[in-house]
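Every protein chain except one is present and positioned as in the full complex.
By letter and in written order, the chains are A and B; residue numbering begins at 1 in each of them.
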Amino acid sequence: MNLLNDPIHFIAQWLQGLLTGWGLSLVLAKVILALISITVTILFAMALAIFLVWVERKVVARFQDRIGPNRIGPYGLFQPLADIIKLIGKEDITPALADKFVYNLAPVLALASVILLWAILPLAPNIYGVDLNVAVLYLVAAGALGTLSIIMAGWASNNKYALLGAFRTVANMISYEIPMVLVLLIPTLLAGTMSVKGITEAQSPTWFFFLSPLGALIFLISAVAELGRSPFDLSEAESEIVAGFHIEYTGMKFGLFYAGELLHAFTFGGFTAVLFFGGYRFFGLENLGPLVAAAIFLVKAMFGYWIIMWIKYTMPRIRIDHMLAFNWKFLTPLALTVLMVTAVMEKLLAGTSPWIYSLGLFLANLAIALATIEILHAFGKWQRKTEASTKPALQAGQYYEEQNP
Amino acid sequence: MSIPLSWFLILSAALFCIGLFGVLARKNAIAILLGIELMLNAVNINLVAFWRYLDPAQMAGQVFVIIVFAVAAAEVAVGLALIISVYRRRNTVVADEIDMMKW
Partner (left out) sequence: MTPVQIVFILCAVLILGSALMVVSTRKLIHAALWLIVTLFGVAILYAILEAGFLAVVQVAVYIGAIAILFIFAVMLTRRELRDKSPQLRKNWGAAALLGLLAFAGLAFLVTSQPGVGRTAAAMPDGLDTVQALGKSLVSPQAYLLPFEVVSVLLLAALIGAVYIAFTRKS
């Protein structure tokens, strides 16, 4: 192993030799190395979060047909630094009668639940935090910690609107965990392992996106709902319910929530890339070196993040009862159906050639999509017919309210 | 792993007894349920420790723990639904005040 092929292990071995040469025991050297690697991961994730603030503002500006920040630094690249200086300089208000410890802990926990996910993302075949063999379930567990931080924030603000917003957001998030867990089983099924690195390696002939496009779509939808981003941000948008659970947070604490949300969106873009788009693989280019593989992964993750931003800045907000109805009446049965059909087709086509395998699974997904559209079509027609038969007929130029004055 | 088995068993016994104290000495019905959760977690620690120390190849220990997870979740759901329903009628969650079937 040398520096080019395996940078992390090379540097770790060198540092370990250095520390033991200074007289520290091997165990203590390993502990110090672990702490250093954790710090480096967190620093990388936080630096990425700062960069993502600039990306977000430029992309939203382009979607809205304007230029975005272009004054501070070339192309406005230093705008996030100006934002950070502004946020740090703001007055730090704690509401009276707020529970101080919980109030201060909530934004920290929200950011921590995102950075925990960076421990399992593989940037390159040899650059990753840890190769957990239950990494897919770890993703769900870290999402649960994020949900907890929102309810802590909502309750500790001692504000009825914050509490209501937190209730709604948490109800939204735990509802959309169900289709997400069901769809996360599809890459697990197709790869035979829950380890994220194993799933990346198993996408060898075809990416899982082509084997299960419906699965990728449902994962994207539930990921956007889990993030609490538009169009599912009824509970925390500025113009709804007075900004929801983070209404009482000022200055850098709000900055932690905001940066945490952007980093969470990018991390989910990264997970979409890893689970469905092949991760750091790209027709063998990743063997050129770890930096090339990391660049491929970051490009794919940025593409996933761009799709999430695209959805946010194009679609209008969804009402809370529509959100929950969409989840429980449509997305969960669809996710169950896709999972069962994928499992059956995978067993039936297990030994065949990769082309027939991919084509079979893709056609099964297409069949489910067509059947769903037909069912929705028939349901819509039936609903319109029953409504038309119960409402009295309109005269020309008359509105419904005029009929019963 | 260099931790003796007795350490795990004593830890789980201590957690169980703290949960027992919580169940017996707390007024609020939800606090009683919190004590029950502590006892269930103590039992789980015991099960996993025995699985690891006696025969890790046999999955009975982990399967038992998963069933305890599911049973605890079901019990908490139904228990909290009952408490909320009682709160709506009697406007109290203190266990001592819910002592008459009908008045």
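The rule is short, and it goes like this: a residue touches a chain if its C-beta (ideal position, glycine included) is under 8 Å from a C-beta of that chain, and two chains touch if they have at least 3 such contacts.
Being a predicted model, the structure only gives us computed values, none of them experimental.
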Worksheet, complete the sentence: Missing-chain contact among A:A98, A:V170, A:A259 or A:V274 belongs to A:V170
Fill in: Residue among A:V53, A:A153 or A:M194 touching the omitted chain
A:M194
Practice prompt. Can you list, in ascending order, the chain A residues touching the missing chain?
Written response: 27, 31, 99, 102, 132-134, 137-138, 140-141, 143-145, 147-148, 151-152, 155, 163, 167, 170, 174, 177, 194
Item to complete: Considering the whole complex rather than only what is displayed, give the residues of chain B touching the chain that is not shown.
Response: 1-11, 13-22, 24-28, 30-31, 33-35, 37-38, 41, 44-45, 48-49, 51-53, 56-57, 59-60, 62-63, 65-67, 69-78, 80-85, 87-88, 91-94, 96
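The rule we apply is simple: only the chains that are shown with their structure count from here on.
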Fill in: Averaged-CA centre spacing for the pair chain B and chain A, given as whole angstrom
33
